[in-house]
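What follows is a single structure, written as structure tokens, with notes after it.
In this view, the complex is presented without one of its protein chains, the others remaining in place.
Then we have subunit A:
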Amino acid sequence: MDALHSTRRRVTAAFALAASAGLVLSACSGGPGDGASADDDPIVIGVSLPLTGDFSEPGKGVERGYEAWAQIVNEQGGLLGRQVELKILDDQSNADRVVSDYESLIAQDGVDLVFGPFSTRLVVPSARVAQEYGMLFVEPAGAAAEVFEQGFENLFYAAPAVANDHYNYLADYLLSLPEGERPKTAAVASMDDPFAQGTAYGLRDKLEEGGVEILVDEVYPPNTTDFSVIAAKIAESKADVVIGGSQYQDGVNLIIALQQLDYQPKVAAFSTAPTNPEFASAIGNQTEGILSPTGWSETASYPSNVEFVEQYTEIFGNPPAEDEANAYTTGQVVAAAVEAVGCAEQGECQQQLIDWLHENTVETVVGPLSWDEAGRPSGAHLIQQWVDGEIKIVLPDDAKEADFLIPKPAW
């Protein structure tokens, strides 16, 4: 409710601003096509986000990230000397709404730029709209393989790696261990979701190629709340490695169900859930050794990241999380292209922005990013592990904050 209201207020404010700007312009310039007055206009950026419905939690996170970006950019004098202004609509986590939202933002409101929404399921339909209008489409969430198989030429994923590559450092590390320490068997359980499966199956397939035997390979629907039998199957297999393609509640419930059955793997890797701030309080003190890939770390030392964490904390009173950081990265990527090309409007400018991003590397809060022709970023995720009650980067070696614990302590 709150977010809805504030969105509405913001939209109203944006209209009021646009209307008064229009008045002022027509009063003093007396005609359209006046170059000087256009330079004072704010750059309007259209976004549709799931502020209500299934994805409202991450949706609001992305909203905060975009807002932080706009505020920080404006404090530093804006883009091309113009202020930026966000126009955020609520798509209610609905794929039809997201399409009509972007249609109206681009065609009716004539926004200068667009940012992507949250989640693969909303990214694909909205990217198609942006493609039709020839708009640059940088998105903060939508790492699943299918996003990049739609033939989009305008799409860029603003994070270090696609889902399949999240665990690359971990796979390389495990397979490089000497014969005696190398895990021989693995068990996989993943939510029936393109992102979750992408991460888990990326690791599964790399381990399998390296000679690790996959003993259990389970898929569960997103509404599963009871994980006891899946846990029983995994426990029965006594696999060395357990891989969870999880979001949040499923990961927590599965880990606790595994603990209840006294299953002790050497390596436990779960996507997303362990990086959630609620994670530790949900499963108590038994987090030690749990691994998770992460696209962003609060403590990473990239210059813009230090600045982002500091300023975000100042604005919102608490440090950002990964959703906020991904949204901020999106802003950084678009800003870099706009500053380099020197334009921010619909029309030819958009293609120039797209071409620039295909050829260049952008420094962001998640490190330097560059993309292939389908918009896939070329990096891998950092691997974090719970060590001494804190989640710390353990791989790759040049970024690590703690040593990799293997075998993991009993949970």
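Everything that follows uses one rule, which is that a contact is a pair of C-beta atoms (placed from the backbone, for glycine too) under 8 Å apart; a residue touches a chain by one contact, two chains touch by 3 or more; residues count from 1.
Please note the rule applied: contacts and distances are computed from a predicted model.
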(request) One chain of this complex is missing from the view, so tell me which of "SpoVR family protein", "Sigma-70 family RNA polymerase sigma factor", "N-methylhydantoinase A" or "Branched-chain amino acid ABC transporter permease" is its UniProt name. (result) "Branched-chain amino acid ABC transporter permease"
(request) Determine which one of A:V73, A:L175, A:A232 or A:I406 touches the chain that has been left out. (result) A:A232
(message) Of the residues A:W69, A:F137, A:F156 or A:Y248, I need the one that contacts the missing chain.
(response) A:Y248
(request) Identify the residue among A:D192, A:E213 or A:E348 that touches the chain left out of the display. (result) A:D192
(request) Touching the absent chain in the whole complex: find that residue among A:L80, A:V99, A:V219 or A:C343. (result) A:V219
(request) Among A:G77, A:G110, A:G284 or A:P409, choose the residue that contacts the chain missing from this document, as touch is defined above. (result) A:G284
(request) With the missing chain put back, which residues of subunit A would touch it? List them for me. (result) 1-2, 54, 56-57, 192, 218-221, 223-226, 228-230, 232-233, 235-236, 248-249, 252-253, 256-257, 259-262, 278, 281-284, 286, 411
